[in-house]
Each structure stands twice: as structure tokens, then as C-alpha cells.
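Only a single protein chain was left out; the remaining protein chains are all shown in position.
By written order: A, B, C and D. Residues from 1 in each chain.
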Amino acid sequence: MDIINIILVIFFAGALITAFAAKISSIVQDILFIGTILATSIIFFLNINTNTETIINLSHINLTLGLTPLSLYFAFIVFGLAVLAGFYAVGQMQGKKKKGYFYFNYLLSIAAMFGILVSKDLVSFFIFWEIMTWSSYLLVIYNGENVQKTGIKYFVLSAIGAYSMLMAIVIIHSLTGSFLISDLISGFNNMSANMQILIPVLLLTGFGVKAALMPLHIWAPDAYSNAPMSYTAIFSGALSKMGIYGMVIVFLTLITKLPQETLIRDIIAWLGAITAAISTLWAIKQDDAKRLLAYSSIGQLGYIVVGVAIGTPLAMLAGLFLAFMHGVFKSTLFMVVGAIEKQTGTSNLKEVTGLIRKMPWTFIAALISIIALAGIPPLGGFVGKWMLYESLITSNHYLLVTLVFFSSTAAFLYCYKFLFGFFLGQEEKEWSHVKEAPAIMVVPMLILSLISVVLGSFPQLILKPINSALSYYSLPDTYNNLWKESMIFNKWGDQVALTPIVYGVAIVFIVFAVFLFFKNRKTSRYVTTKDISTSGEVPKEHENLTFKENFFQPFLRAVEPAMKRQMDKYMLAFAKGLEDLFDFTRRIYNGNGQTYAIYAIIFVIILLLLSNNLFS
Amino acid sequence: MKKAIILISLTILGVYLIDIFTGIGFGTQHFASGVKDAYLIGSKETLKVSNVVTSIVVNFRGFDTLGEVTVLFLASMALGGILYKKRHDVGERSVLFPSTRIVMSGAKLLFPSIVLLGAYVFIHGHLSPGGGFQGGTIIATGFLLMLITYRNYSVSHNRLSYVESFAGILFIGLGLAGYFINNSFLANIFPAGKLNDLFSGGVIGIIYVAVGFKVAAELTGIIYTVLHEKD
Amino acid sequence: MVGTPVLFIVIPLLAAFIIPLTGMVWKNSVRIIPGLVLSYMLALSVSLMWHITETGTVVEVIAGWKPPIGINLVFSPFSGFLATLMIFLGLLVWAYSYKFKRNVDSEPALKYFILLMLLVTGSVGIVLTGDIFNMFVFIEIVGISGYGLTSFYTRRDSAEAAFKYLFMGSIASTFLLLAIMIIYSQLGTLNIAEIADKMPMMSNKLKVISLIFFILAIGIEAEIFPLNGWAPDVYTQAPGPIGAAFAGIVVKSAIYASVRLVYTMFDLSGALDLFIVIGLITFIVAETTALRQERLKRMLAYSSIGQMGLVMVAFGIGTKEGIFAALFLIFNHAIIKSLLFFSGSYLVYNKKNKFIKHVNGMGKYLPITSILFTIGAFAIIGLPPFAGFWSKLAILTAAADSKMLMLIAIILTVSILEAVYYLRVINRIYFFPKKKSTEAKKPTLNALIVMISLGIIIMVIGFYPDLITGIIDRAATDLMDKTGYIKDILTINN
Amino acid sequence: MEKYLEILNYTIYGAAILLLLIGLYGALTKKSLIKIVLGLSIMDSGVHLLMISIGYLKNGTAPIFSPGHENELAKMVDPVPQALVLTAIVIGFGVTAVALALVIRLYKHHNTLRIDEIKNLKW
Partner (left out) sequence: MESLLMNILGAVTTFLLAFAVGMTYGGLRRKIVARVQNRYGPPFYQNFIDAFKLYSKSTAIHHGAMHFLGPAFIMVSSVVSLMFIPVLTNNQWFPNLNFQGDLIFLIYIMVFGPLGMALGAGQTGNPNSAIGVTRGLSQMVGFEIPWVMALIALMVQYKTTSITGLLDIQVQSGHWFMFENPFAFSAAILASLGMFRYSPFDIVGAPTELASGPMSENGGKFLFVMMSSGSVFAFVKLTLIVDLFMGGASNLIILVIKTFLLYMIPVTYGIVSPRYRTEQSITYFWGWPLFFGLIAIIYAVFF
């Protein structure tokens, strides 16, 4: 039996056993859950081999499974996050209901993601894609709040994506006679011009849903915020990357062969940039941290899509690097929210405040991840952003880069809102009892934030796998052209040197931190946040000193025109209209048996009258 | 409006039907070779049954008849289900007005002869027009006469069941006998005899008798059930 | 071999006549004997299926007359597949309803089980028979047992549903007779194989008109769009398992009849396009209507109608892949929809109106039933790794191979609606609070076993479709082979 | 004159089709359940008549080899439609019986015989 099969079997078996282990004991369940993830990850990492293929023979379809360098890269993200979020989940799910349900779907969706990555033919790709969809759907509705609205919205959009993908798959099969991805790539040139457009568009629609691309993104805010945070870490960090994975393949293999290549690339890139901009604005408006991060995720995925769509070597590098980084820091942030929600019972930024001293480790994780998210040097996020901008500028996308720049600048606003809302500001009595989250939750967050720090100065750790992934799809060797001894180059030969930056920043930071902190720590004493000067006056006890309402109101007022129109509302109105229409049409069945008989007679009359045309 | 649509539709349907059937032609041979000739010859030569319709109904297309009997059986079954009540709920028979003495005496007089006629019809089913269905129906009318004449005339449900079941079992049993002896369901297992003899046609006559009993019992049962509905 | 095809019909009929007698002696026999008969039929059909893989189609003549003269039964890979499926479902329905509330009483039980057994028998007869008038008789057997079963519960509005069914059924039988007579008047035969053989002799006009009458008649049973008004009512008002029987058995036999007509008997090319159009309209109307249903069973009914429309579409594609897909869909639909009806009727067990809202919060009280319902719903939506996915893939592949891109798009769009209404129910089962007034009724052991075995079948087929695709493939080949069918029957030497 | 006789030949078809249409009309327009059942029965009769007349042969005899008529094979009318009609009639009877039983149930349940008032199941 092949390694891939073993891993999948362990996953499915583990999922089933874990789901029903609650009958034995809760701890056994936890251990089984963690054990499944660890076992699969260890087996996977010990047996990485991109050359083997497993073929499962069915009478009419052969399912081919095997690793490619690209899928290996994404598998790093999936397994890494799965392990860390898995530990975190054990902590977060402590004492919650439906633990078996959660673990089952969690494991299943990880398995499905792994399956997607190892699929070398489109059918198994689709199978795992759908397993991923429904297992994540079941987790989206886990909370039981707004299930009809949120869950259905997620599923419908996923179904739209999946089905357009399925349509593409069957068309491909009818044209090439095979489901293999490699056959699609080799046979793509022989297709008719219409099909050459149709197939990539359908595939991109499918992937665009999971990557939350502009008109298809409306599921994301609700779904991300509704799922348990330990899963949203995976959801936003790894699951959405499956859409990116698909897009990368489409762009690298299919789009490049098209005469309309630039047009499609531009359209998708612009969609990505618009997604990023609009969702950033919406993120600024949110008061619930989950929703804020959800919108932020959409925005970040927008950047990744821009990078992947532009498709120059540097842009591809940027997209894939950002994909990794986004997985790292966004899942940390979702974990942070989860930890806070567990400790305080709410994730509303308006309610929770001043946790910095109660949950210092969580704060550190959040701070580092936020800095990485904002793309500020010297953390990992910057590397990706830099590559993205450079690639856009050097490939003549000037307005696009402005738009991307706008959204990433505006992202500072919600970054600050997030940090300030939870950790800074007044320390209200209401939250004085809050303790730091258990270690099993904090450690994964810290590990992840450590990764962001490390990648800021040593991006080669993942640039190398990306390079081998890209050269597998015959892109020029990026690793040696664009990267040299901690320096990244763009096409024009301009560079940024990461190690000196990191050293410089670190030195300056330490100097001044020492200057301020260590020198004054002894001499000064800590006072509470109530002890402040408001224009020289001492505030009274009952005075409200917490600034929460309308946090970025002035900014939002300025950008109001851009936020007036909401895709969500249009789509919901459309759905409502459809339902009303169907409510009307179902009145055909009016309950009178005689009418049905009349229908029958009319049916036969119509057929008789049309008989000359029908059976000529 | 609705009526107009229906009228127009029916007119169109009628036009098409008339068109078809005038095209088919009336009273002429429509097809060059059909199974009809095989039936006529087979009935005369092999089965020795003079009534070809009977030989078709019972033997050539005996399977249809089996289905037909089943339909009747099912109808009485379904009727019982539809109008099912617990025993104590069974109501008085609804009679519009009590019958006069003349009717009563006449019915008593007629009943045996009706039953006899019915029996004659199904026993001679393979010789002359008529057969199990016809005979059974005639017998059932006799029971109907009795039931509407006499307010307290009753037929035992169980007895009807016995007759029904045994008749059915006989039919299928004979068929199965053919299956086991002649390797084909409903195949003739008895000597065919001579054309126009009472004991001709092998199993056909026997099966038709069974069918007659079954039909009579079922129709009576149906009438009985419906008559016992309270309104 | 345990027997020959004729026993499929004869044994149940014999049992039906015997049961009233044994019922007087031993009350439980009215419930047990039908089960034994159905098991025997299943064994018989399985062994025959095994047998025909070696010897080819089994044709049995009745009363010793060779096919054009006598009636014959054909157990081919195609009809055998359907017959086996129907009998299997019939057995499950029997097992499921073994301990039904009203069936504990001997008198209704007698009627219920005999009607059920004959419903299965009639459907099997439709599938097996090689004679067109015989098919009519079996359709009527199915119809009358259907009317009886529909109105089985006296307290509901069941009579209304049964009457609508009967109304439509009468019209159907009238037009069926007309069509049969038109054909007989031209060809002088009622044997399907010989009709198919002689069909070129018939004038085009008469061919078309008889086909239209056939479509009307069989379409009423097959629940195609403007003719299916009765269907949801019947599904709703009949006892729960009977809904499954209708969806899984009766409709399948009607579909068989229509397919036999178009593929074997008539040689009209436009008929397949008509199939696609009608099937597609049925699919769209039924699925959109199902979206706004308030009652669970009605929703399931419309879903079932929609699936049948899809089956018609698949048959209408006309290639071997299309038939393969259609048969796969038939199989999956039979299994899955039965599971949905079975588990669904427990979810809304004690409520008169069976509103969808009554399933609220049942996930906690009926965990296994709910999980099974969920599996069924996922499968029918076509989510992998459940069985429904493979048939959906097959139908789409078939459509794509025939270059029907619009068809694919429409099917997939409507499938989304299907997903929506099923998921709404699932969400209610698990995430809505249970109302105090609704009581959960635990499924009886026999029902539970039936449901679990269906769930296992769905999962197993989902993971390893090869178990069934071989059989379906043979069936599809068999249906495509018109000359083979004619030859098999007309040149039999028995 | 011949022509008119030609048409006369078809009167039986015409009558049967008219019967069918009358029955259908009644079933589709009448509100009373009883009348609908009647209409269905009439429609059935029309079809049966049509079937029988298809098998008719001009100057034909009944398909019975009664003594003395053993060799009139060619003159015999087609026996098959007759056999079929026999079956169809019995089936029609069964259906009508069930229909009437249902009407009784419906009347008890809804207290009306109007079909447009019996609409508990719809949409």
C-alpha cells in the first residue's frame, strides 16, 4: 500500500473513531484526534517523494494520486497548520458540546485538503474538493447561529464554484478522453478557441469561490466568523489556499497558452485587487473581531490572487509566499480571537478591552502577527508585499499597484483596531478576572508567530520549495535569479536586503527599548489606565474613558460612496426574487385533481399539434 | 374559459382520433400477418377449444387473465382497505325503502335460476360465448338481488374468502402443474379432447370454472362491502 | 437456479391468495409470508442475474406458446437489473413496515402486505413482460394496489390523494389502450419484440400518434411534468414506506416502460429529444417547487420527481454512456430516496401535517435516524464520497460527450437548488431547538436495521462504485442492443 | 349513395370516439365526483367499443367453431381484441369500484362531492 493511501486511510479511520470515541472518554477522544493528525503528518514528512503515483482502478475511471512539488509546498501549509491548530483545538474544545462532530469534520477536511493536493486527476480532485466543502460546511454551521443564512450561503456559493468546476471537468473529459491533469495540459492546445476560453473560466470560477474572489466572496465573512475559531484558522489559513492552488495550476499551465492571456490575467488581477480594497474597507467597519479578520482574510487572498494572476516569476513568488505567510499569521490571529472568546465569552471589539496585562502571551502572538499582516518590515509579511509591489511595477500594472497599495495602507486601520480593541485601552473591571489561555492554546500561537519572525529574515526557507514547485511547471528558475544571499531582486535589478534590515531594525529597537524600558523600569511604577490626565483633569470613577464607538468614523465617512453598494445585498435580493418566483410557479399544482387531468389533455394536444415538428 | 379550452382540446383530440381510425379502416383486414391466425388455428387444432376468445383468454394470453383476476382481487382488497372499519362499526345496510312481498318472493324464485345460469355460462365458456367472468358476474347479480331485497340477508365474509382463495389457488395450481409437468406455466396438462365436447380443451374449462367462482365471490364481496356503508 | 422468471409473478400471486386463509389460522402469517415471498424473489432474481452473465438473456414462454403467439417474460441484464432492484426495495419496505402501528392489527395488515407484495409483483411484471398488453395489465395491478395503499390510513386526506391518482390513472389506461390498439390494428401483434421488428411497416403518422398516447399514459406513471400533479399528494398521504416504494419501485417500472418503448419498439429519432425536453422541464419545475415546500414528505416527493426527470434526460442523451448514467441514477435514487423516506417519516413521526419545522432539533433525540437522513441528503445532492456523486458524474460525462453544454449547465444550476432545500432540513435537524410539543418516536429495531443497511450501501457504493457499475454497464449494453433483443425473443426454441 | 354508405361504415368508430370524448368532457368539467367517475366509465366504454370495432370483419362470424362452422376460419372476426376487451372491462370495473369507494370516503371526510372543494393537498 502506498504512503498516500495509508495517510488517507488513517485520516478517515481516525475521523470515524474519534467521532465515536466520546462514548469512552473525552480525553481518549482528544488523544485520538491529536494522534491522527500527528501520525499522518509524521508519516507524510518522513516519506516525501514526488515521484511515486498511486492509481486506484475503478472500472470506468482511474484515480491517480501523487505528489508534485507544488502540492508539496501547499501540503506544508496544510499539515503545519493542521498540527498546530489541532493542539489549539483540543484546548479550545475543552468542555464543549459536539466535540466528536467537530473532530470528525476537522479531520475530514484536513484529509480532503491533502487529497486535493495529491490528486493528479480531476475526478479525485473534485471528490476531495467536495468532501472539503461539506465538511467545512458542517463546521461553519457548528455554532448553530444563523445556520440557514450563513450555512446555505456558504454552500450555495461553494456549489456554484464546485459545479462550474465539475462542468469544466466533464468538458475536458469529453475533449481529451481522460481525467488526468497532465492530459489536460498536453491536450489543451488542440482544443477549439471557445473551449480554450471556457475551460479556464469555469475552473477559475470554481477556485475563485474558495479564494473568495470578488463577486463570489459573499459567503466568506459569515462563514469565517461563524465557524469555531480553531477551525477558522484552518479555514482561512489552509482551506482557502486550495483555491489558490488551483488557480496557480490554471495560470501556469492553461492561461499561458491562450492568445487572450493578458486580458484574462488582468481581469482576474483586477478582481483580486478590488476584492482586497473593498473587503479592507469593510473590515475597518466591523466591530466583531471575527468578522474583521474574515474580511481581512478576503483582502489578503485578494493580494495573493493578484500575484498569481499576474504570473511573472516574481509575482508568482509573491503570491505563493504570501499564501504561506497568510496561512501563518491569519491563523494565529484567528486563534487569538478564539482564545479571547474562550476566556471572555465574546469576540466583540466593543466589549472586550485592555487584555494586554491579562493575556500577555496572546498579545505577543497577536502583535507579531498583526505586524506581519500589515506587511511592515522586518517580518515575513513584508517580504511578500515587497515582491508583490515590485512585480506589479515591473510588469506595468501601475494603477493596480496603487489600488493594492491603498488597500494595504488601509489595512493598518483595522490592524490597529484589532490590537487596540482587545488588548489596549482602558482596563475595565468587567474583565479583571480574565486569565491567560491554557498553554495548549498559547503555544501553537507563539510557534506560528515565531515562524512569521523567522521568515522575515530567512525567506529562503520557503522560497526554495516555491522555486522547485514553479520550475516543475516550467517557470524560469526563480531561486537563483531573484534571490541571492538574503537579497531579493526584481526584474530591474533593484533589491532589498533582508538580513541588514533585520539587524538594523533590531539594533535600533533594542537601543531605544533599553533606553526607555530598562532604564526606567525600576524608577517608575505602573499605574492603571484610570490614572490618566484628560487635559489636566483627573477623571472620575464613573466616567467612560473607553473609546470604542464609531472607531474609524471619519475615515468611513470619507469612503462611504465605495461601500454603498454591497454585493451581498444584491445576491440576497436575487435569491429572494427567485424564491418568490418559485413560490409562484409551484401554484401550478393547485390541488384540484381535475386540473391535473386537464393538464394531461393539454399536454397530449400540444404533442399532437407539434408532432410534425418533433418527429420529422 | 376553462370549458372553452377543454372543448377546443377535445375537438382537436377528436379530429385526430377520427383521422386515425378512418385511416385504419373499418371491417377490413388491417394487417398482412398477425397472431390472430395462429390463435384461430391453434385453438382449433391444438387446444380443441371451439370458442377462440376463451382459448385466447385462458391459454394463449392466460397470463393476462391471471393478472386480471389479480386486479379484481386487489380491487376487493383495496376496497376493504379504503372502507375498512372495526367489526362493531359495521352499519346497517342502507335500503331506500323496504321491499314488498312480491319483490321478496320473486327474488327468492329468481335467485337459484340466476346462479344456475351463471354456472352454466362459465362451465360452457369454452364452447359458447361466455365464460368465467361472465358467469361470475351473473352469479354476483343474483347475490346483489338478494342483498337489496332482504334487509337482513348476509353473506359470510369468511366463506367468500375461502371461495376466493381456493379458486385463485386452483387457477395458479393448475398453472404451476403445467409449469412442473410441461415446463411452461399454464401449459395444458390434460388431454385436449375433441372439439365442441364439454370435456375438451384440457385445463381451460377447469380454469374458467375457477375464474367464475373467484369472480362471483369477489364481486359479491365488493357489493357487500359497499352496501354496508353508512351515509 | 432457484427457478425461472415466471415465478416472480406466480409465487406472489399464489401467496396473495393463500394469505387470507392462513391469516384466519395464524395471525402473524399475514406479515411473515409476504416477507418470505419477497426474499424468495430476491434470491431468485440474484441467482438469475448470476445465471445470465453466463448464458445471456433468459426468455420464458407461458403456456408453451412461442413468443409472437404467447406471452413471454424476458430476464435480460437490463430488466433483470431493474427487477432485482425493485424486489430488494420491496423487501426493505416490507421489513421497515413490519411493525407499523396499524399493521399490528391483522385485518389491515393483511391488506397492507398483500397490496405491497402485489405492488412489487406488478412492477416486476412490467419490467419482465415481453408483451405490451400484458404490460397494461401489470400497470393496472400496480395502479390499483397503489390506490389501495395510498388510502390506507383512513384518518388523513389520503382518499383525496388516491382519488387524484386514480383519476389520472384512468386517463392513462384509456390512452394506453388506444395506443395498444392502434399498434395492434397495424401490426397484428402485441409482442414487443415483434412490434419492434415490424415497426417499419407502420405509417409514420400512426407511429407518432401511438407514441404520443404511450407517452401520455406512461408519463402519468413516470411523473413527468404536466402529468405529475397526483404524485406529491400520494407520496405525502401514503404510509411512509409506501412513499419509498413509489419512488423506488413504481416510477422505475414506468421509466422502464417508456425506455423500452423508445429504445426498442419505436424507431423515431425525435423521441429522444422529446425525452430530454420533458425530462428537463420536469427536473426544473419539480426542484424549484420543492424549494418552497413546507412539508417534509412533499419536499421529498418533488425531489423524487425531479430526479426522475433527470433520469429521463439521461436516457434522452441516447448514447450508451447516457443509459449507463440513467441506470446508475435509477439505482442510486432508489436506494437513497428510500432511505430519505424511511428516516424522514420517523423525523416527523407523530405530527399530522408533517411540516418541515417539525424536524427541529431531532438530531439530539434521534441521533442515528438523523445521521442516516443526512447521509441520504448528502448522497442525493451528489456530494462525494456518497453514492450519488458517481451517477451525477456519469450523467454529466455522458452529456458532455454528446456536446450538450447547456444541458450540463442547467442540470448543475438546478442541483444547487436541490442542495439548498436539503441542507435547510439538515440545519433544522441539528441546529434548531426542538419544540416541546413535538415528541420524538424512536425507530423500531426492524426499521433501524433497514435504514442502517441502506446507509451502508450508500457509503460502500460511494467508496467503491465498481460493485455496481459492472452490472449497470451490462444492462446499458443490453438496452442499446435492439436487434439482439428481437433475436433473443423471436428465435427462442423452447 | 355508395359514398354515404362508406361514411355509414364509420359510424361505429364515430360513436365510439364520441363516447370517449363525452366521457372525457364529463370527467374534465363536471364538479361532482360521482359524475367524474361516470365520465371515466363512459370514456372506458368508448375505448372498449373502439377496440371491438377494430377487430370487426365485414360479414364476419363470431370466432367460435360451433358445430357446422368448423371451417369458416377466414370469415371469423379477429378474436384478439375481444379477449383484450374482456380483460379491459374487468379492469375498468375494478377501477370503478375502487373509485366509488374513494368517493364514499371523500364524502364522509369532506362532506361534499365537489372536486374543487377537496383541495387539502396542494402546492
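Criterion: a residue touches a chain if its C-beta (ideal position, glycine included) is under 8 Å from a C-beta of that chain, and two chains touch if they have at least 3 such contacts.
Treat the numbers as computed from the prediction; the structure is a model and nothing was measured.
Q: Check the whole complex and report which displayed chains the hidden chain contacts.
A: For the complete complex, the undisplayed chain touches A.
Q: Return the single residue from A:Y389, A:W431, A:Y479 or A:F603 that touches the missing chain.
A: A:Y389
Q: Kindly state which of the options A:F515, A:Y570 or A:F584 is in contact with the chain not pictured.
A: A:F515
Q: Out of A:A558, A:L581 or A:L609, point to the residue that touches the absent chain in the complete complex.
A: Of the candidates A:A558, A:L581 or A:L609, A:A558 is in touch with the missing chain.
Q: Tell me which residue among A:G80, A:G100, A:G115 or A:G425 touches the hidden chain in the full complex.
A: The one listed residue touching the chain not shown is A:G425.
Q: Which of A:G115, A:G161, A:G375 or A:G593 sits in contact with the chain that's absent?
A: Answer from the full complex: A:G375 touches the omitted chain.
Q: Where does chain A touch the missing chain, residue by residue?
A: Touch set of chain A with respect to the missing chain: 354, 356-357, 360, 367, 371, 374-377, 382, 385-386, 389-390, 393, 396, 398-399, 401-402, 405-406, 409-410, 412-413, 415-416, 419-420, 423-427, 487, 490, 492-497, 500-501, 504-505, 508-509, 512-513, 515-517, 519-521, 523-536, 545-547, 551-552, 554-555, 557-559.
One rule holds for everything that comes next: only the chains that are shown with their structure count from here on.
Q: Distance between chain C and chain D based on Cα centroids, please, to the nearest Å.
A: 29
Q: Can you list the residues of chain A that touch 2 or more other chains?
A: Residue numbers touching two or more other chains: 586, 589, 593-594, 597-598, 601-602, 604, 608.
Q: If a residue has to touch 2 or more other chains to count, which residues of chain C qualify?
A: 133, 137, 140, 144, 147-148, 151, 154, 159-160, 162-164, 167, 171, 178, 184-185, 190, 209, 232, 289, 292-293
Q: Over in the complex, which chain D residues touch chain B? Could you list them?
A: So the residues of chain D in touch with chain B come to 9-10, 12-14, 17-18, 20-21, 24-25, 28-29, 50, 53-54, 56-58, 60, 62-67, 70, 73, 76, 78-80, 82-84, 86-87, 89-91, 93-95, 97-98, 100-102, 104-105, 107.
Q: Using the touch definition up top, name the residues of chain C that touch chain D in the complex.
A: 133, 136-137, 140, 143-144, 147-148, 151, 154, 157, 159-164, 166-167, 169-171, 173-174, 177-178, 180-181, 184-185, 190, 232-233, 236-237, 289, 292-293
Q: Residue numbers of chain A touching chain C in their complex, please.
A: Chain A residues touching chain C: 58-60, 123, 126-128, 130-131, 133-134, 137, 141, 144, 147-148, 151-152, 155-156, 159-160, 163-164, 166-167, 170-171, 173-174, 579, 581-583, 585-586, 588-589, 593-597, 599-604, 607-608, 611, 614-616.
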